[in-house]
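As you look at this complex, bear in mind that one protein chain is not there, while each of the others sits in place.
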Amino acid sequence: MRQTLATFAVEEVRVLAPDGTLLPDPPECVHDRDLLVRLYRAMVLTRTFDARAIALQRTGRLGTYASSLGQEAVPVGTAAAMRPEDVLLPAFREQGALLWRGVPPEHPLLYWGGDERGSNWPGPREDFPICVPVGTHAPHAAGVAMAFRLERAPRVAVCVFGDGATSKGDVYEALNFAGVWRLPMVAVINDNRWAISVPLSLQTAAETLAQKAIAAGIRGLRVDGNDVIAVYAAVREAVERARAGGGPTLVECVTYRLCDHTTADDSRRYRDDAEVSEHWKLEPVARLRRHLLERGFWTREDEEALLEECRHTVEEAVERYLATPPDRPTAMFHHLYAELPAALRPQYEELRAREEA
Amino acid sequence: MRQTLATFAVEEVRVLAPDGTLLPDPPECVHDRDLLVRLYRAMVLTRTFDARAIALQRTGRLGTYASSLGQEAVPVGTAAAMRPEDVLLPAFREQGALLWRGVPPEHPLLYWGGDERGSNWPGPREDFPICVPVGTHAPHAAGVAMAFRLERAPRVAVCVFGDGATSKGDVYEALNFAGVWRLPMVAVINDNRWAISVPLSLQTAAETLAQKAIAAGIRGLRVDGNDVIAVYAAVREAVERARAGGGPTLVECVTYRLCDHTTADDSRRYRDDAEVSEHWKLEPVARLRRHLLERGFWTREDEEALLEECRHTVEEAVERYLATPPDRPTAMFHHLYAELPAALRPQYEELRAREEA
Amino acid sequence: MPELTLVEAVRMALARAMEEDPKVLVLGEDVGKNGGVFRATEGLYERFGPERVIDTPLSEALFAGLGLGLAARGFRPVVEFQFMGFIYPAIDQVVNHVGRLRNRTRGRLSCPLVIRAPFGGGIRAPEHHSESTEAMFCHIPGIRVVIPSSPRRAYGLLLAAIRDPDPVVFLEPKRIYRAFREQVEDDGAQLPLDRAFVLREGRDVTLVTWGACVKEALEAAEQAQERGISVEVIDLATLKPYDAETVLGSVAKTGRLVILHEAARTAGFGAEIVARVAEEGLFSLTAPVVRVTGYDTVVPLPRLEDWYFPDVPRVLAAIEQVVSWR
Partner (left out) sequence: MPELTLVEAVRMALARAMEEDPKVLVLGEDVGKNGGVFRATEGLYERFGPERVIDTPLSEALFAGLGLGLAARGFRPVVEFQFMGFIYPAIDQVVNHVGRLRNRTRGRLSCPLVIRAPFGGGIRAPEHHSESTEAMFCHIPGIRVVIPSSPRRAYGLLLAAIRDPDPVVFLEPKRIYRAFREQVEDDGAQLPLDRAFVLREGRDVTLVTWGACVKEALEAAEQAQERGISVEVIDLATLKPYDAETVLGSVAKTGRLVILHEAARTAGFGAEIVARVAEEGLFSLTAPVVRVTGYDTVVPLPRLEDWYFPDVPRVLAAIEQVVSWR
């Protein structure tokens, strides 16, 4: 005897068509002109920031850097969907989210420039630092969400990671645990179809990444990740549901990495230019601009002013970054423990003597 | 716009009702009297072996031991569904599968009695040893299956683990990889509803464990794990499909741990006797016996003869086990590397001197 | 004052810490109703409820990360790994995050997490239940590693570990969980996290050890005494950071050093102690150092385990060797 015990569906949320026109049944927020403009501005700022960071790297003034070109809708839409008191746990490609959340732009520059102080930003103080080991921050997000649950705090932990990260066991374990505890946690996948040179087809046989949620018994859905309104609307709904006690959601945002993996990568080694060109037609900034122009929410003059403003904002941050001298070497001891254990004092003194010499 | 991208269903396979009667649409194999009798005999042997092992432990002649009481259908049905040339990768509760595969019963006794030679059985030489760290053998199974794929060998790797193991990231990673490579691998879950004291409800929010397959993009199904015919039929189908290049399957066998977790456990600390009593009504040995008796495939005399035979087989094995003196201490060096590195010789000599003293 | 075993002292410290600070949580496999497979958390679930004593899924890679998330948010999680043999999936979190969060954020976030695990052999346990890999943890920056060797020290050190603002790996020698009792007052007094304990003063040989081996060390010292050899026994107790001063001071006095640990010899923590003495106390040494340790092999299953673990005769032989050296 064979009987069906349970059925599952993966749904996709889209708002804007690639040409910027509205698809049927748009969410309420499309009427919020102010929001749409803010989303657009944030994506442009992110793109400006990325371009400048790459230029700094190319001229030897920044370390390895991971641009978010073409994927700006994911971090921006995600951060915009959060409340200030929520906690963000980013991977390493979410500068767009950091900036939206109020991290001064010189901080990510400092971090990628090789200075720990880049993670000690003035605000949001409770957000987590950039996480380099892929997927390892998913358990942290579960921990933060569990803290909120235990405190009965109406706050949500939002964690972002890539398509590659969905192959990590710790990500699965964190989602599974979030399910058991119905944690106020939202996990957002920047599904940019590549993990360095590994295409999604070698990452998993699952047709969608949203369906990874089914294994954890939690909600999962897919959104058009080149559509910042869709990302915003879907993550917003997930975050508010989580806040209301409705449990965790996994949101797969399908986008595309138009840039190299990092400045240390040369993506022409492993993927066709044609594929990249195709995806330029879908990218989120032009799409939303078209939409805004169409609806009269935006003008050519606004655009020029914005570009100028973004350049200015970024340039000021770059100047602050470049003007920041390195920390004192002994800082490596100062923040290792709350108080330096006596056993480490001789090493500390040795370094201090070198530092002072 | 919201649209459904993909849908999934979890199906359940059952053959015998709890009272031993046939459910509708039984598989072909129910007509194979010989097979049914062999399955029954193997379950009874397993139960006899378990009881004797526990008695040995209670009298200080065996170490910690994990009985499979009530779950015999899972290892027996699984092993019976394999071909000799397939490779079994057991966890620590699959003595029923080891015995079916031809491992002499004194070998698991030696292993649990604390002797590495217990894993060096005369056959099946290519099967993997018992795996204690939960779930860590799932990647091994993927490796074995990948070897078969690369060699174009029509062989299948079959791996068994518990419901608790499904929370391990490495199990997920292995299933996901098996999906990418469409590996000839079958993963069988002994879903006995408990991981020591942790009930399945604290293990995952997923309604079934079979649906974990969806995250990996592979086939998953659930079977009544107290019904050895259902286990056999489902695993058989999965194994043959894998052999034919149809890719991996995850088979959840729902059963119940009627015994303590191991001899070191006291399950009355954390679960009700009532729950256990309820599940005694579903257990696989009585169920199949009822069915065989009903169909005239089995008699009271057969039963008595079988019990006697099992006792005899186990007793002989116990005698061989107890008569096996410990290995030479220096064995710990002999099998560490193919050849003892010179650097280890002094330690080896020290031990040899102690051994000879 | 109650006479407690080591595991009971652990339990008393956990209860005390949970009582005095509502932010202290206990998490792990089977720590709830079952009270832990060694009963270290027995009664806590009943007393503090399911939101403070939490049975996690079977996901070791998750625990430490979950603990970090909770700790960063001001909780004081005490995460139990059922056996040290199953702690390895969590090493990634310990190396890459737990030991770094404070430093990475220059103090903006921190990680007051305690990782508990029973470790060591000698209880005739199944495969993977007898290893001691403390040395691997002692190499990881930003954490502390603590190993008690008696009920009293277990109580005081665990309290200190839980109250400490930084992460502590707390390894409990299961062989002596119930081996003997000691009077332990539930007075909330903690012990320092960077001080070795001189358990027995002596003139001729310094014997440094930790955990369950303290038992053999004291017995060997006693037997040596009968042969006229005076052995100073040091329980290192806090392995990272460790108290080199006490060891160096003792070696300065005795001139002879024996190290005793269960773990495999090569790159074991004993090497670190010896190295430190060779750097800062070399010319105190009047005899070559001797390490009495497990062999560099896989720990054998129970039938041969006694051949693997250092026993009193091996320790005594080492003591005699350093004393009779010339």
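Observations, loosely collected:
Think of it as A, B and C in the order they're written, each chain with its own count starting at 1.
One rule holds for everything that comes next: a residue touches a chain if its C-beta (ideal position, glycine included) is under 8 Å from a C-beta of that chain, and two chains touch if they have at least 3 such contacts.
Because the structure is predicted, anything quoted here is derived from the model rather than measured.
The undisplayed chain touches these shown chains across the complete complex, A, B, C.
Listed residues A:Ser167, A:Gln211, A:Asn226 or A:Thr249: the one in touch with the omitted chain is A:Ser167.
Among A:Thr48, A:Asn176 or A:Thr204, the one in contact with the hidden chain is A:Thr204.
From the set C:Ser149, C:Thr254 or C:Thr297, the residue in touch with the chain omitted from the display is C:Thr297, counting the whole complex. Listed here are the subunit A residues that touch the chain not shown: 63-64, 111-116, 130, 132-135, 164-165, 167-170, 195-198, 202-204, 264-265, 269-270, 326-327, 329, 331-333, 336, 344, 347, 351, 354-355. Mapped onto subunit B, the footprint of the missing chain covers residues 116-117, 119-121, 125-126, 128-129, 133, 136-148, 150, 157, 169-170, 173-174, 176-177, 180, 331-332, 335-338, 341-344.
One chain of the complex is left out; on subunit C, the residues touching it are 61, 85, 88-89, 91-92, 95-96, 99-100, 103-104, 127-128, 131, 133, 135-136, 138-139, 141-142, 240-242, 263-264, 266-272, 274-275, 277-280, 282-283, 285, 287-291, 296-298.
Convention: only the chains that are shown with their structure count from here on.
Subunit B and subunit C have Cα centroids separated by 36 Å. Separating the CA-averaged centres of subunit A and subunit B is a span of 43 Å.
Within subunit C, residues 56-57, 59, 61-62 each touch two or more of the remaining chains. Shared contact sites, meaning residues of subunit A that touch two or more other chains, fall at 169-170, 173, 176, 180.
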